[in-house]
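Since the structure comes first, as structure tokens, the remarks are kept for the end.
As you look at this complex, bear in mind that one protein chain is not there, while each of the others sits in place.
Every chain is named by a letter (A, B and C) in the order it is written, and numbering of its residues begins at 1.
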Amino acid sequence: MTSDYQAAADWWATSISDIQPGVIRLRGYAIEDLIGGASFSQVIWLMVRGELPSAAEAELLELTLVAAVDHGPQAPSIAAARMAASCGLALNNAMATGVNLLGDVHGGAGQQCLEVLRELRTAVRAGESPEAAARALVTAYKDRKAFVPGFGHRFHPRDPRRDPLISALTAAVDQGVVEGDYLPLALALEGVLAEGPKPIPMNVDGATAAIYAELGFPPELARGLFVLSRSVGLLAHAYEQQQEPTRIKGPLPKSITPTYRGVPPRPVSS
Amino acid sequence: MTSDYQAAADWWATSISDIQPGVIRLRGYAIEDLIGGASFSQVIWLMVRGELPSAAEAELLELTLVAAVDHGPQAPSIAAARMAASCGLALNNAMATGVNLLGDVHGGAGQQCLEVLRELRTAVRAGESPEAAARALVTAYKDRKAFVPGFGHRFHPRDPRRDPLISALTAAVDQGVVEGDYLPLALALEGVLAEGPKPIPMNVDGATAAIYAELGFPPELARGLFVLSRSVGLLAHAYEQQQEPTRIKGPLPKSITPTYRGVPPRPVSS
Amino acid sequence: MTSDYQAAADWWATSISDIQPGVIRLRGYAIEDLIGGASFSQVIWLMVRGELPSAAEAELLELTLVAAVDHGPQAPSIAAARMAASCGLALNNAMATGVNLLGDVHGGAGQQCLEVLRELRTAVRAGESPEAAARALVTAYKDRKAFVPGFGHRFHPRDPRRDPLISALTAAVDQGVVEGDYLPLALALEGVLAEGPKPIPMNVDGATAAIYAELGFPPELARGLFVLSRSVGLLAHAYEQQQEPTRIKGPLPKSITPTYRGVPPRPVSS
Partner (left out) sequence: MTSDYQAAADWWATSISDIQPGVIRLRGYAIEDLIGGASFSQVIWLMVRGELPSAAEAELLELTLVAAVDHGPQAPSIAAARMAASCGLALNNAMATGVNLLGDVHGGAGQQCLEVLRELRTAVRAGESPEAAARALVTAYKDRKAFVPGFGHRFHPRDPRRDPLISALTAAVDQGVVEGDYLPLALALEGVLAEGPKPIPMNVDGATAAIYAELGFPPELARGLFVLSRSVGLLAHAYEQQQEPTRIKGPLPKSITPTYRGVPPRPVSS
């Protein structure tokens, strides 16, 4: 084996998958043992974390994957995937178009909320009470006129995904599946945010972030797991669009013309 | 409600999701009932097919989702996602980059194999034997020097994902979970393809196509489900790459320079 | 140099660019000679064709690049890029989102029209008159209820980009810049398509296809050049969107809810 071989092989080194002729091992497990030996949720966890989770941990993760699959064509990611399908793109290209849109603003709230929960956890470990830490954080956000990520929803007065997720997490804490270090912090935040004229309850991003924090996921992966979940909605919507006759679907029906607000007509002077 | 409202609302009509303030219903099911009431695989099926599958059907689907999560950085989709991560892209953008590459050639074999199996099914329904139909099809492919999609692997003499998938499908046929209309066709094809000097066994795309055919999925969705599965590998690899210091990762280490095969140096004549 | 080095270097061999420390040569020309020595249009041509065009040829290409820069947010590509920008994506990611949508249906008409013109050219070379060849082709399209690509516009009764492009091409034929083999064919098609109750004049894709055919571009590049042109509009719109406060811009204002056409509410039976 030459040093050139080694340099090229090492350039693409990975700890995830070992692929040899006739062999596919993921994190050390033979693929033929994983097929049937582990659930999809367990394999998702294995791939991003390196170890297989317990069945109870995987079930908790699975709830979050179910929760976020779709929020309809109002979501720009779904709309973009449908428009892509109407332009003749294959399903993978249409799905990629939608996934691309799940950026900081559209798909990053879970990640940001997880960072907030970790910040609170640090404060609590340093001796603060959850309530005091939550209050200080909310005040800081209000002072810079920012929303606390994971709370409130521009569409739902109360996000219907909050309760089943938080119930399941509460049960998991009770059963010792997770430690319960973060759930009280998320609830403390919600409590402080309920004190204003209009309560701002936890949304799906906040509830999943609480679960991910309890399960030990780093913040970045909150976004990644959300992408896996929403990809299901992207697939369903892109496929539904493909069955329809509309071609080159713009955002508005042809009967409505976008407003023009620019400079009036003018000649090109030579 | 004005006709303009109606036109705009109808422009984005969907049968998948009903989103109202406080309400998220997918295919008629309230999200709070689906969270905990259905597995992720069941919800994937529900979203793309419109109805919830039985647990046994969902388990069969789940095997295929596990089977295809990753094939390492040799796969251009994974490599592209890793390069994207090294360019500073967020996980969603890196995953989108990889998903985009799962096109006709890289991600379309399952879809094509499903079409082949349906073609054989039509022939069998018309009275041909599976073997005769398979033989005719293989001959037709050989005549135009094409590969039968779903069979053979450029890397694995025998794809290690074939056996566990076909075993599970065989068991499902035995247990009456599926009809068994397509499994014999896939095996007949494999039999004919084993007659040459070098057998060309079923690969992961062929085995999953057989399962999808039995489960009643249309061909396009074979690609979509593959995208969902491989997205897990894309996430794991993009995240692993993010933890590494390499920036602007090209395909080769800096010590190796791509060969230039173009015209020799020449001046721009004025 | 080892054979491993050679294999890796050759794997990425190219005839386009020769990059060595301190050296960047494109198609044999040193980059420092091209900067200031060739126009952007000339370099675009050089990169995709391999040779520098004459100034007159490059000017003709340049007209087509100007013509297609934008068609407003009705176009799904532009809308998707704006939605992407509103989700917090950087300009490159927003532009990529839009470019991805310029597929067969949205961005492929020029390519398809170029193929049609080449088909007519073959017929004419075989002895048919342009009119007869055009008439036969239109009949064939009508018979399968297809539109002739490059003619008619769902929005413009007469595409305002047709006349200046065709005028310039006519002048270029008169001046001997191009041969004039394809312009008569495009005009013959337009003539036949004007015979019905409603004329179907050439659109921007047809006019640019005529120019690209005269300039010797292969059909695939018609799409590629359209992408380069429309990327300008994508950039402008994504940047304009970034300046606005809207976040997570869906296709419709919040006051309008997409119509739901699916099954009514139902319970998850256990």
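As a working rule, a contact is a pair of C-beta atoms (placed from the backbone, for glycine too) under 8 Å apart; a residue touches a chain by one contact, two chains touch by 3 or more.
Only a predicted model underlies this, so the values are computations on that prediction, with no experimental measurement involved.
Q: Tell me which of C:R125, C:R158, C:R247 or C:R261 is the one touching the absent chain.
A: Selected residue, touching the omitted chain: C:R158.
Q: Looking at C:G28, C:G108 or C:G150, which residue reaches the missing chain?
A: Residue touching the absent chain, from the options given: C:G108.
Q: Using the touch rule from the top, list residues of chain B that touch the missing partner.
A: 2-5, 8, 72-77, 79-80, 83-84, 86-89, 93, 96-97, 100-108, 154-155, 247-252, 254, 257-258
Q: Touching the absent chain: which residues on chain A qualify?
A: 5-6, 8-20, 25, 27-30, 33-34, 37-38, 50, 52, 89, 93, 100, 251-252, 256-268, 270
Q: Can you name the residues of chain C that touch the chain not displayed here?
A: Residues of chain C in touch with the missing chain: 4, 7-8, 10-12, 14-19, 21-24, 26, 30-32, 34-36, 38-41, 43-44, 47-48, 62-63, 65-67, 69-74, 79, 82, 90-93, 95-97, 99-104, 107-108, 155-158, 160-161, 163-165, 168, 220-221, 223-225, 227-228, 231-233, 235-240, 242, 249, 252-253, 255-256.
One rule holds in what follows: only the chains that are shown with their structure count from here on.
Q: Return the chain label for which the distance between chain Cα mean and whole-protein Cα mean is smallest.
A: Located nearest the centre of all protein C-alpha atoms is chain B.
Q: By number of C-beta pairs in contact, which two chains lead?
A: A-B
Q: Nearest whole angstrom, what separates the Cα centre of chain A from the Cα centre of chain B?
A: 22
Q: State, to the nearest whole Å, the distance from the C-alpha centre of chain B to the C-alpha centre of chain C.
A: 30
Q: Mind pulling the chain A residues that touch 2 or more other chains?
A: 4, 8, 72-74, 79, 93, 96-97, 100-104, 107-108, 155, 249, 252
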